[in-house]
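What you see is the complex with one protein chain gone and the rest in place.
Up next is chain A:
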Amino acid sequence: MPLTKQAPTRQAITLKGSTNLVTEFFKFAANTILFQRGVYPADDFHMVKKYGQTVLVTQDLALENYLDKILKQVNTWLLTGSVTQLVLAIISKDSRTTLERWVFDVNLIEPPADSSEPAPAKPEAEIQAEIRNILKQIVSTVTFLPVIDQPTVFNILAYTSESADIPADEWVDTDPLAIEASKSQQVKLRSFSTDVHRIEAMVAYRYEG
């Protein structure tokens, strides 16, 4: 088939490439949330140019390493397709109640089995624009999310399949940290997709109005 038609500069995105893209997105999304929601003091963050905009990324080494360790495992899971959802929960430090849940659904896009020709590759610029839109949306959520005036901590949950390989002693089964249905509000955020993955974002927050 017309291989020449494909852009010679960039090949269609592979699973590995898409996984890296998604993992990287999680890193910046998590950093943005931690900064915007004030989980860590603003001084801990520095500006980095990414996706054609400035993103605030932590420079706290301990936190950086912690996120790296988590994202490394997420990356492995993404490669095997065993993670279906990632959740960043913001929890009150004192009362341990969940205040916000940032949910990222990970869906694998099944290539149509019968078509011999692969679907046209999505240009990276388009993917980046979608990611940029999500990050912008996360920033803009501070306008409607309730003000958090108490010290908070965060936790990252991974929803994996039953059969996923789980490094012993590193990942443990846990409570989903759900917010009671009667006290929660949800806002669906934008989504982005690569050729392999589709990430849908959603934020649920405690609101007892």
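Note that in this section a contact is a pair of C-beta atoms (placed from the backbone, for glycine too) under 8 Å apart; a residue touches a chain by one contact, two chains touch by 3 or more; residues count from 1.
Operating definition for what follows: contacts and distances are computed from a predicted model.
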item	value
Protein name, per the UniProt record, of whichever chain is missing from view ("ER membrane protein complex subunit 6", "Guanine nucleotide exchange factor MSS4", "Trafficking protein particle complex subunit 6B" or "CDC20/Fizzy WD40 domain-containing protein")	"CDC20/Fizzy WD40 domain-containing protein"
Touching the absent chain when the full complex is considered, from A:Val22, A:Leu56, A:Ile70 or A:Leu99	A:Ile70
Hidden partner chain, touching residue among A:Arg37, A:Arg101, A:Arg132 or A:His197	A:Arg101
Absent-chain contact - pick from A:Val22, A:Val87 or A:Ile131	A:Val87
Residue numbers in chain A that touch the chain omitted from display	39-41, 43-44, 60-63, 66, 69-70, 73, 84-85, 87, 101, 103, 105, 151, 153-162, 164, 166, 169-182, 184, 186, 202, 204
